[in-house]
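One protein chain omitted, others in place.
Per-chain residue numbering starts at 1, and chain names A and B are given in the order in which the chains are listed.
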Amino acid sequence: MKRKQSALTIATVSGIVCVAAAIFAAIGYLAVWLAEILIVLAFPVFVIALALWWSASEGVADIPFIGY
Amino acid sequence: MFNLPVTNIGGSELFVLEFGDIVNYFSVYTAALFAFALIFTALAIVSRPEKMVDIAFGGDAYYTKEIDPGLLRFQRFMAIACGLATLGAVVSGDVFNFTLFVSMVGITNIGIVAAYKNKHVLNAAFQYGIVAMLATVPLFGGAAIVLATTGTLSLWELYTAAVAVPLIAKIFLVLGVMGEGMAPFYIAKAEITRAQGAPFILMVHVSSLLVFLRVVEIVISM
Partner (left out) sequence: MIEYLIFALFIGLLFHGIHRKVIARVQGRPGPPIWQEILHTLKFSFKETWIPKTASQTLFVAVVLVAIGIWSAALFILLSGGSILLLFGIYLLHKIVEHGLGLSSGSPYGKFGAIRSVISAASELPLFATVGLIYFFTHSLMLSDIIAYQQVHGPLLIAAFPAAIAMYLVILSKLHYSPFAIIEAKEIVSGNMTEHFGIWRAGLEVGYAIKTYVLLYAFVLIFIGQLPLLAALLLMLLILVSLSFICAVSPMLSPYDTVTVQSLVTGAIAVYIIVLGVILA
């Protein structure tokens, strides 16, 4: 449960960084190359953290399959 | 103060790092290479090696190989040294410094690979060592020819249109880098990947590819 929370936090923060960088670059507050670097750094983290968030289980774990 | 003479190859100059008359420069291109070398050096510092799994031939059994911590420590040290040498090579603003760093990459690469007790791996390391040693001849020879014909080793001078670098010096430099880094020759070095320690073995390839990329930039710009 804690992991799910932290994954969500990371995904949100990196997602906001990506979108904010793009918006600020578009309206001229941020140099384009700086925005590009920010997105390059934040986007991979966003993808993985987002997937970690929605793939993490919520409740009690199932008994793992231990082979035939 | 400084103006990179050639900006249509590796992008514009971002900033320079001055050591007396040796002026390292970060263009878009070299800064990108630098960043990448930095990432993988950091990875070599922080990550633990993998445990290699082997399949017993002709059956379903598999086992993990044993790893000697002492050898791993040496391998990690060599990988970090290799990363530092790569960092130097990719931003160097001087042909001689570049060749020095590249030969140091070659030496540390042998160290990374040779830190594993396996006949095949040690054989490969030995052969690679011979190639690397032989390659220092064209590498430093190339730098020497550059100095002899143009009177300077500074890339800032060599990049200007006024200075013509002979083709043979360029060919020698590329040949030297190809031998020092393993890039094109590691076709013959698949044995190397039998060695343990993925983050460190990876450093072999990171360094050789990055110095190769740098020499391409240098040779085209000169």
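Things to note:
Assume contacts are C-beta pairs under 8 Å (C-beta built on N, C-alpha and C of every residue); 3 or more make two chains touch, one makes a residue touch a chain.
Everything numeric here is computed off the predicted structure, so don't read it as measured data.
Contact between subunit A and the absent chain runs through residues 18-19, 21-22, 25-26, 32-33, 35-36, 39-41, 43-45, 47-48, 50-52, 54-55, 57. In the full complex, subunit B touches the omitted chain through residues 8-11, 28-29, 32-33, 36, 39-40, 43, 46-55, 62, 64, 183-184, 186-187, 189-190, 193, 198-199, 201-202, 205-206, 209, 212-213, 216-217, 220.
Just so it is clear, only the chains that are shown with their structure count from here on.
Here the CA centre of subunit A is 33 Å from the CA centre of subunit B.
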